[in-house]
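Before I ask anything, here is the structure I am working with.
The block that comes next holds chain A.
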Amino acid sequence: MFQVRFHGRGGQGVVTAAEILSVAAFDEGRHAQAFPSFGSERTGAPVVSYCRIDDREIRTREPVMAPDAVIVQDVTLINQVDLFSGLSPVGFILINTSRSFEELGLADLYSRFAPARLATCPATDIALEHVGRPLPNAALLGAFAALSAQVSLKSVEKAIRDHFAGPVGERNARAASAAFDVITRFTQEVARAGTN
Partner candidate 1 sequence: MLEQIEGSRAVAETVALCRPEVVCAYPISPQTHIIEAVGAMVKEGRLSPCEFINVESEFAAMSVAIGASATGARSYTATASQGLLFMIEAVYNAAGLGLPIVMTLANRAIGAPINIWNDHSDAMAVRDSGWVQLFAETNQEAADLHVQAFRLAEELSVPVMVCMDGFILTHAVEGVDLLEQSTVDSFLPPYDPRQVLDVQNPVSIGAMVGPEAFEEVRYLAHLRQLEALERIPSIADAFEDLTGRRSGGLIHSYRTEDATTIVVAMGSVLGTIKDAVDIRREAGEAIGVVGITSFRPFPSAAVRAALEHAEQVVVLEKAFSIGHGGILATDVAMALRGTDCEIHEVVAGLGGRPITRQSLEGLFYRVGRGELDSLLFLDLDADVVNREVERMRASRHSGPSAENVLRDLGEPRVGQVS
Partner candidate 2 sequence: MTKRPIHFYQVGSFAVGNRLLSDGDRTVQSDAARTNSIDSGHRACQGCGEALGARYALDAAMRATRNRVVAVNATGCLEVFSTPYPETSWHIPWLHSLFGNAPAVATGVAAALRVKGRDDVRVISQAGDGGTVDIGFGTLSGMFERNDDVLFICYDNEGYMNTGVQRSAATPPAARTATTEVVGPQPGNTFGQGKDLPRIAMAHDVAYVATATVADLHDLEAKVERAMSFRGARYLHILVPCPLGWGSASNETIHVARLAKETGLFPVFEAEYGVVTSVSKIRRLTPVQEYLMLQRRFAHLFGKNPRPDIVTHLQEMANRNIERYGLLEDEVARPRHARTEVQV
């Protein structure tokens, strides 16, 4: 089973992100379960959502406490919430920022993981460019597909188009694709650096 935890703020589509990821996995014939953390859903409040992906029926209903990936939609949460609690030592981290882990003060964290598993992605900028609104969730899902290879970009794009009707879906899918390319380039660079 692969478990993802999304962190963000109310209004950023955190719950939607988990749902879309689950649909993408579902479309690939896998079992998936997405659910929010059921907190207060006030705009701007810290929000957590979860997505589980597996090849067999998912029965558990507990919150994701030991995620295989953490996706941070809002970088201002870093000093407020224990974002990486329980994260698997071989897990993935994806943060929506144009800064590096070091610049975020996360150098320690960075050093504990393999470089190919940690990425930052300027998802808000990408969203502003393609969607015209600062909603980073779709872009981050594209980035996550590139980083983790748990789902294909194609499935993510389809799930996005299913969720957002018409041109909004199209623009969000483009944002996902753009972010996918950014992270793909990043992982290729890491791989090259590793072989050199």
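In this section, a contact is a pair of C-beta atoms (placed from the backbone, for glycine too) under 8 Å apart; a residue touches a chain by one contact, two chains touch by 3 or more; residues count from 1.
On how the list was made: all candidates are chains of the complex that A comes from, given by their letters.
These numbers come from a predicted model, not from an experiment.
Of the candidates listed (1 or 2), only one touches chain A in this complex, namely 1. Taken in their complex, chain A has these residues touching candidate 1: 18-19, 22-23, 26-27, 31-36, 38, 58-63, 65, 82.
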